[in-house]
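One chain of protein is taken out of this complex; the other chains stay put.
Up next is chain A:
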Amino acid sequence: MSAAAADIGATAGQDRFAQATQLQLTWWRFRRHRLALISLFIVALFYAVAVFADFLAISDPHATDARRSFIPPQAIHLFDDGAFRPHVYGLRGVRDPQTFKLVYTPDPNRKLPVTLFARGYDYALFGLFETNIHLLGIEGGSRGDGIFLLGTDQLGRDLYSRMVVATRVSLSIGLAGVTLSLLLGVLLGGISGLYGGWVDTVIQRVIEILRSIPTIPLWMGLAAALPNTWSVTQVYLAITVIISLIGWTDLARVVRGRFLSLREEDFVVAAELAGASQGRIIFRHMLPSFASHIIAAVSLALPAMIVSETALSFLGLGLRPPAVSWGILLQDAQNIQVLAGAPWLLSAAVPVTVVILAFNFLGDGLRDAADPYG
């Protein structure tokens, strides 16, 4: 029987594997999923943008100026007479005598130098530090001059700056919604799976009823019930609650299923037979076993939340201006006439698509990696 003991005699490589925790095993497996790894990077990038939104924005996302409405996207010229001197051209608005539309033409004689860490509008970094430093800005322009990387909207607000700032609301509403869903889902799903019986039946029926209600009419009804005297923040919170009202059901089902299967698992029975308390069994044995599944479920629930917010705001049921979110930006692109004249307004759909795809791939990778023992 020393043979059995001998074959555990391990090399350094095996040792690393043998002593790897679940987190390490999960990470090793996740790393092999290329697409998920790239997606993780993209998602992280998006959240970094959300955190540093005001710093990355160029001009005040709320500042309107009728004299610069519908400016098309503008390019930054890097070289000036062969020397590296990034600049943008000043714009001259001329009214078209036939259509009476304001047409902007770049004026090559008026070069506005682009600088890093320029002074711009005032904001508070992380909501704490009052500052006015922005990543990009122009030197010495007159009023109405600016960098419009993605053009401007009807009210003359810089679309790029608005999109950057919208990231904050759109991504955080997903997080807040998922957090709320997670709390509800884990709590109710846990009770359902752990106690079973009639409690389980009641909770499951409630979930089925909630899921059978068509979401758009439900949201419309709830959104219409929000008093329009509420502030932007209040509406934001209310929308979060509305979205997570449906969102929790999925998580509750995942949690319930895991509890049900784990309750029968031999190592849980073993702990019970050893005399372990109910709390120890739940927190030491059961929860760690499906924490990874919850993380995967959350990363798949997040994009659904983001899409919900975007869709609601697009339909005018969610957030309202002056709040800035991707859905609100897309609202401007609803009108076919506006769209024909200013197609760049649709560019707000790009970050939505990219972040949702990234979240889905990330969730897929996490789900595959979640159970390194499977």
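Everything that follows uses one rule, which is that contacts are C-beta pairs under 8 Å (C-beta built on N, C-alpha and C of every residue); 3 or more make two chains touch, one makes a residue touch a chain; residues count from 1.
The criterion applied here is as follows: contacts and distances are computed from a predicted model.
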| item | value |
| --- | --- |
| Among "Ubiquinol oxidase subunit 1", "ATP-binding cassette domain-containing protein", "Carbon monoxide dehydrogenase" or "YprB ribonuclease H-like domain-containing protein", UniProt-listed name of the chain not shown | "ATP-binding cassette domain-containing protein" |
| Chain not shown: contacting residue from A:His77, A:Arg110 or A:Arg280 | A:Arg280 |
| Omitted-chain contact residue, chosen from A:Leu102, A:Ile191, A:Val206 or A:Ala271 | A:Ala271 |
| Contact set of chain A toward the excluded chain (per top definition) | 1-2, 4-5, 7-10, 14, 17-22, 25, 265-267, 269-277, 280, 285, 288-289, 372-373 |
